[in-house]
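A single protein chain has been removed from this complex, and every other one stays in its place.
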Amino acid sequence: MSILLLFSAGFIVEKIILISVLFAITLGVAAYSTYGERKFAAFFQDRLGPDRAGPWGILQPLADGVKMFTKEDFRPNEAERWLYILAPGAFMFVACMTSAVIPWGTQLTVFGTPVDLQVADLNIGILYILGLSSLGVYGIMIGGWSSNNKFSLYGAIRASSQMISYELAMGLSVIAVVMMTGTLSLREMAAQQTGFNWNVWYQPLGFLIFFICSLAECNRAPFDMAECETELIGGYHTEYSSMKLGFFLFAEYINMFISSAVTATVFFGGYNFPGLDPNWLGGFMGPIVLFAKVFFFIFVFMWIRWTIPRFRYDQLMHLGWKSLIPLAIFNMLLTGAGVLYFGK
Amino acid sequence: MTLAIFLTLAVISVITALLMVFAKSPVHSVLYLILTFFTIAGQYVLLNAQFLAVVHIIVYAGAIMVLFLFVLMLLNLNKDTEPQKSAGWKLAGAIAAGSLLVTMVGAMHGSIQIAGAEQSNPQVGLVENLGKVLFTDFVVPFEIAGILFLAAMVGAVLVGKKDLKV
Partner (left out) sequence: MQSLTNRSRNVVNKKMNFWERIYLVAILKGMWTTLKHFVRVMFGKSHTVRYPEVKRPFAPVWRGWHVLKRDEKGAERCTACGLCAVACPAEAITMTAAEREKGEEHLYREEKYAAVYEINMLRCIFCGLCEEACPKEAIFLTDRIVPSDYARQGFVFGKDLLVEGVEPEKRIDVSVRQKHIQEKKWAAETAH
């Protein structure tokens, strides 16, 4: 009741524009992440990577998109028709929704009116992100199950049990930050970390756990057992082709972008950087700083992928349940003691 | 506006709940139930209880239902493998469900008064207030629930141990 009364026409228009811009940026970043991934992978392996479509191959995502759209859209005979179609869409939808609570900057002044650079300032922003990341499992599970293929099912089961396991450690590491900052809102969290006063200096262990978990949540190497080619021919999207496959792959890159943004916001000061006031350039300085951090983390994601070999599945579970969760609980206790002693 | 949203959500939740009961495939049932949870989370948001809404989604839709789905997918239940229940079992099931319904209706009937009174404070669903209530008024049930979960966890670990020496 109370929240709906706040809505006015101008507010809604403003939010719709912001959402559209954000959506376009997210898709653009995800598209160029695919290009970046291939290019960086090549560089790490002493190759050159795609360089045929346009100068340095920068039109490659376009070519890939056209390829994806024009390929034959194949559906297995015994597949569960509607769920099979629904799964990639659900995965993509959840991936796109996560960006709503991330504060991309402080305020932007457009035509004299201040615009908040955040779609929704939920007072439980960080929980919203955890909730949506736990929903990401459904796209994978439904897709893997409805394909009616044992490899897809194995991939789906691996992916979902991995995501559930690592969500716990992720949540616990976030709780330590929440205890320290005393807020669940990402906006307040970012606002507290002015200058160089970033959370990562107080929560190095928490950051490490969070980062490892976000690698596992995004199904990225070294935790990409879900689509392990050698054993599962591609995992949960084995039976998918054309743009449905494209959606799965694309959503993975969106997830990577979003988790980089969350890492940057929660641990690395969000839009803050010492010496660079986020209100400069009519408020554009904040987004620039944040995006620089996000791109750095995307690079680190790729860097790790092309350096470290895949874990074995039991090693993954050992790491998740027997190392990260106890460590996260220990970190939580440590933080609790710290908060009690220093009084925040 | 609020009423329209409430009604939409309510209708969807009732329909999906019914579909969950009547769906032939167990996997479809679970998926309908997840939709029901979403609509209920929407109701929480309407009541300005965003924390409850998100926790509802994380815990029920994000964790418990995933495990349900997990097991169902592995079992691959379908019509052929499901054993036909006899008439006696069906009667017993109907009686059990009916008594549950009566209990629920009775409980609801008693709780309407309380719900009306609590409505006065719109901030009750927010984290801070919820935490304060949990750790002051309801601290004993809260801790007992914690012990219950701990016991369940220990039990799960015990069952999961390979070479159990008793």
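Here are a few things to note about the model shown:
A and B label the chains in the order they appear, each numbered from 1.
Simple rule for what comes next: a residue touches a chain if its C-beta (ideal position, glycine included) is under 8 Å from a C-beta of that chain, and two chains touch if they have at least 3 such contacts.
All of these numbers come straight from a predicted model, not from anything done at the bench.
Shown chains touched by the hidden one, complex as a whole: A.
Note that of A:179, A:304 or A:339, the residue touching the chain absent from this view is A:304.
Of the listed residues A:48, A:281 or A:340, the one in contact with the hidden chain in the full complex is A:48.
Summarising the interface, chain A meets the missing chain with residues 40, 42-48, 51, 303-304, 306-308.
In this text, only the chains that are shown with their structure count from here on.
Our note on geometry: chain A versus chain B, Cα centroid distance of 28 Å, whole angstroms.
Residues 1-4, 83, 122-124, 127-128, 130-131, 134-135, 137-138, 141-142, 145, 153, 156-157, 160-161, 164, 167, 184 of chain A touch chain B in their complex. Residues 1-2, 5, 27, 31, 34, 45-48, 50-51, 54-55, 57-58, 61-63, 66-67, 69-70, 73-74, 122, 126-127 of chain B touch chain A in their complex.
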